[in-house]
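Can you keep this structure in mind? I'll have questions shortly.
Note that this complex is displayed minus one protein chain, with the remaining chains in position.
Showing chain A:
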Amino acid sequence: MTLSITDLTVARGGLPVLEGVSFDVPPGVALILRGPNGIGKTTLLRTVAGLQPPMKGHVTGGEDQIAYAAHADGIKPTLTVAENLRFWASVFGQDGIERAIDGFNLGALRDRPAGALSAGQKRRLGLARMLVTGRPIWIMDEPTVSLDTDHVRQFAQIVQDHLDQGGSALIATHIDLGLEGKVLNVGPFKAAPPPIDDFDGGFL
């Protein structure tokens, strides 16, 4: 299913940050979002994932298709790696966490409490969650933060496999993942500052 975004304006704290964003993410394609810090990549991803309503425009094709990975991994420190994954698998109505554990080399860590993992290992667990969701559209917000270079390559391979199986991905990242995908720089969509209305204008 193609995720299409038409003329989307997203807001943070009531102020528009990006406006007029339009793109399509058909199956088998990864779209990489780029842009400087604070431009609104996270806000855009949250809007596409359905966590906040758009100010203007439409997101179509995403209903019940999207798996979202935010900056925070949503890991419970007192549950083990396997328990964390099993929980998310059953929330998404899937079973079998082995592919996710193997995919991110978590086999040796599976019975360790997630609180005892290093930052990079936690991130791998957070990314492994995407594999147990069974959802075709992956939306990821800077997924490679704190991953070592080998695991970045491994992660890119997993995303590539996902694309080859007909999935799609929308990824905000600053590094080159080596994926064959389109790159969209969101810089040009930066929203104009809101006009100062007359009442306040008199005081400035």
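What we mean here is this: a contact is a pair of C-beta atoms (placed from the backbone, for glycine too) under 8 Å apart; a residue touches a chain by one contact, two chains touch by 3 or more; residues count from 1.
To be clear about the criterion, contacts and distances are computed from a predicted model.
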item	value
Choices "Bifunctional protein PyrR", "ABC transporter permease", "Heme exporter protein B" or "Carbon monoxide dehydrogenase large chain" - which one is the UniProt name of the chain not shown	"Heme exporter protein B"
Touch criterion as defined above, residue of A:37, A:78 or A:149 at the omitted chain	A:78
Among A:25, A:49 or A:125, residue touching the chain not depicted	A:49
Interface residues of chain A (partner: the chain not displayed)	46, 49-53, 64, 66-79, 83, 87-88, 90-93, 129
